[in-house]
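All protein chains but one are shown in place.
Naming follows writing order (A, B and C), and every chain is counted from residue 1.
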Amino acid sequence: MPDHMKQRDLLLFYAELYKPPGDAVYEVISHPDFRTELEQASGAALNDCCDLPSLSSLKEEFRSLFSSSSQNGISLIESFYKPWTTDQTAALPFAQSKGMMMGDPAWHMRYLLEEIGLNSSYDPMFYPDHISVILELAAFLLEEQETDKFTLLVSQHLNWLDDLVEAIRKQKKDSLYLKLTELLNKFVNEFTICNQSFDRLKEDSVC
Amino acid sequence: MGQYRMLVDVTKCIGCYSCRVACQMENDLPPDQSYISFCEVEKGEYPNVEWVMHRFSCLHCEDAVCEKVCPQNAISYSQTGAVVVDQEQCIGCEYCEKNCPFGRAKVELCQDKEGNSVSRANKCTLCNGKVLEGMTPACASTCYTEAIVFGESDEILQKAEQRLAEVKDRYPDANIYNPEGVGGTHTIYLLAHKPEEYDLESDATTPASAIIWKDYAQPLGKLLLGATTMAVIGGAISNRLFNKGEHHEGGE
Amino acid sequence: MSSQQNRRLVKRFSKTAIFVHWLNALAFFMLYLTGLPLYTEYFHWLYIILGSAENAMILHRIFAVVFMTPLIIALIFDRQSLVHWLRQIFTWKKHDFKFFMPFAKEFFGLHSDVPKQDFYNAGEKLNSLLQLSMGFILVISGVILWFDQFFSASAVQWAFVFHNIGFALAIAVVVGHVYLSVGHPNSRVSMKGMTKGDVPVDYARDHHGRWYDELKEKEKQKNKGA
Partner (left out) sequence: MLKPVSRRSFIKASAATAAAVSLTSFDMHSWMASASADEKAAISKIPTTCNGCSSQCGMIAYTKNGRLWKLEGHPDHPRSKGTLCARGHGYATLIYSKERLEQPMKRMENGKYEPISWEQAFKEIGDKLKEIIKEHGPESVALVQDPRPTGNVYATRFIKALGSPNYYTHHVACNNSRDTGFNHTIGGVPSADIANSSYIMFIGRSYGDGIRPSSMSALAQAKENGAKVIIVDPRKNNTSPFADQWLPIRPGTDLALVLAMAHILIEKDLYDAGFIEDHATGFEEFKKEVKQYTPEWAEKVTGIDAQTIKTIATDMAQLKPKAVIEQSWRGAFGCNYKNSTETGRAVALFNAMLGNIQQEGGYIFGASAGLGDLDPDQFPAPQEPDAVKDGEEDFPLAPRGRGVANIVPLRAKEGKMKAAFYHHSNAALGYGNPEYYKEALNEMDLVVTIDVQMSETALLSHYVLPEPSYMERDDAVDGVGGGTAAVVLRQKAVDRVHPNTKPADEIFTELAKASGVGEYFTFTLEDYNKAAVEPLGITMDELREKGSIPLEDKKAEIGTVPEFNTPSGKVEFASQTFEDAGFNAVPTWIPPLVEPKNGSYRLTTGKQAIHSHTQTANIPMLMQITKDYDLERLWMNRQEAKKKGIQDSDLVEVSSDSASSTVKVKLTDRLHPETVYIPSHYGITSKYLTTAKGVGFSYMEHVPFHFQPMSGCSMIHEVIVDVRKVDA
């Protein structure tokens, strides 16, 4: 299997990981070759931290970490981690505040999905800038072998994983989610473009 | 374009904070930053007490100290009468903040075009952009009691005098705050009490220090710098001319 | 004097004194560079060299601290030189005052007769005095500007004035000082004193006659004693 397809599978696995856990994702996690495959596809090593939890405790862990029904629910939505907009004309007091929904990233993601023709299946978690949506779009770009676009997407729409990792660590140090998110972050960092401008990408794509 | 003024009639303010929020909306300010601050003044003892809310923002001086001391020339006078900061020129040196006789220029964390946090002078602009387009500043247009009114300079001064006459009965100390010492201001206040009650100096002026600094010390300093440099250059040249080949073993 | 004597060297400055001098010089120039664009808009291009105005302001504060350390270092490691220097620069006699007129002529390359000078000549004394006092003004006003929250508004406003004046005078003096030590052919030798610590005996005799006399006197005493 070519490398980019492995990476695609990796991204799709992660897309599933950030949805409420079900049998399919658990089957993957509990497979004996899981760790090897994961490390191979991501080209990074997994930090050791914890034993594999049961499916029900994984569900509970997901709920307590990420569900909005939990009091300190960690957001899996990109906008939350970034200033709401960089539009200088926006006449709103919270324009530059963080922690708001439907910010620039969501607006851009919604545009991309619409333009590409990726229909959203109605899903309660369908926020255009939900991490799973970004990962699925990234996987799609790999499939289409659109490397430049993939790099741009990953470096601009997943550059908040440091904050996500920090948020998880703050709540549960020995979480499987922490370990896996750290790995995803390492993988994503490989594609991070130093200067977040597109012109730079054309000169030298990775630094 | 004529010169404009804003009149803040504190005797009509009910302290509803609408102007603050409308201003934040207009100027994209985060919740914890405001161009407008408030102070309450209570005079007298129960039950004979007067309560006045004072809403305070940049006065837009005719001779603005902030403009004088800004090393970046980032502060300028608009044709509307407003004193405005060009945040792209500003470097956050706080010269304006520390020299404003009213404590109104503030340096705060702002976001630049790339979304980075930077320290920049951040103060009321008298909604310069809006006014240039023929509109009213956000605070004035949202004030339903007309405690804040905006208009042509002379009309506003007239209006202020008229209001002053109306409120003198109720507030014998009432006065128009438009300090001469800074050449007059483009936001003037009808104060119910003496300026000191609101932490304002009644004879606020451009600080003498700023005049000495900017009008004397700095030009002289530049001159001195020029003179010494010229002397050195002159010295070097004349040495070349007169000292040539003279191996100075013995000296003077 | 024999030519042998001419090539003999005599120690002028201690290692610490030299270090302290250069540290002070470095800090001064960095403060100068980082402050200059705030002083006059003709030097705004310095921000580009320094990265940004923010960098300039941070560096200015860092070097402000560096600027203040030499005095402390001297106090701890070489109190003798420090005291000597201070005593010298505050001692002014006839020969000191008579230094300047002939010096001005010499400055421009003309020949003139300068009275015999001390370990520090009157020019150096004046330079030191000015630097010391400007340093004080700059440090005090700088501290007020930096920690403005502890001072009254008018104190801060006056600090701007003094920082500004101090800056202008200090730099004017420094320009002359630098020129004399680096640029002027007659005093270039003195540079050695601030790099190696030693100066030729001839130089000492010609430029610091009174010190030379002192040295000779000491030597005599020593020889007598021996």
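General remarks:
As a working rule, a contact is a pair of C-beta atoms (placed from the backbone, for glycine too) under 8 Å apart; a residue touches a chain by one contact, two chains touch by 3 or more.
Since the model is a prediction, treat every value here as computed from it, not as a measurement.
The missing chain, though absent from the view, touches A, B when the full complex is examined. Looking at A:Leu65, A:Leu141 or A:Leu180, the residue that reaches the missing chain in the full complex is A:Leu141.
When the missing chain is restored to the complex, the residue among A:Leu10, A:Leu161 or A:Leu180 that touches it is A:Leu10.
Touching the omitted chain from subunit A are residues 6, 8-10, 12-13, 15-16, 19-20, 24-25, 27-28, 31, 33-34, 37-38, 41, 63, 67-71, 75, 80, 84-94, 97, 99-105, 107-108, 111-113, 115-127, 130, 132-133, 136-137, 139-141, 144, 146, 148-149, 152-153, 156-157, 196-198, 201.
Residues 11-18, 20-22, 24-26, 31-32, 34, 38, 42, 44-47, 49, 51-53, 141-146 of subunit B touch the missing chain (whole complex, contact as defined above).
The working rule: only the chains that are shown with their structure count from here on.
Because contacts link the chains only in sequence, without closing, their graph is best described as a line.
The chain with its C-alpha centre at the largest distance from the centre of subunit A is C. Chain nearest the geometric middle of the protein is B, using mean C-alpha positions. Mean C-alpha positions place subunit A and subunit C at a centre distance of 61 Å. Separating the centre of subunit B from that of subunit C, both taken as means of CA atoms, is a distance of 41 Å. Here subunit C touches subunit B in the complex through residues 37-41, 44, 47, 53-54, 57, 102, 106-114, 145, 148, 153-154, 156-158, 160-161, 164-165, 167-169, 171-173, 175-176, 179, 183-186, 202, 206-207, going by the rule given at the top.
Against subunit A, in their complex, subunit B makes its touches with residues 21, 24-26, 28-31, 111, 113-115. Against subunit B, the residues of subunit A that register as touching in their complex are 82-83, 86, 88, 90-97.
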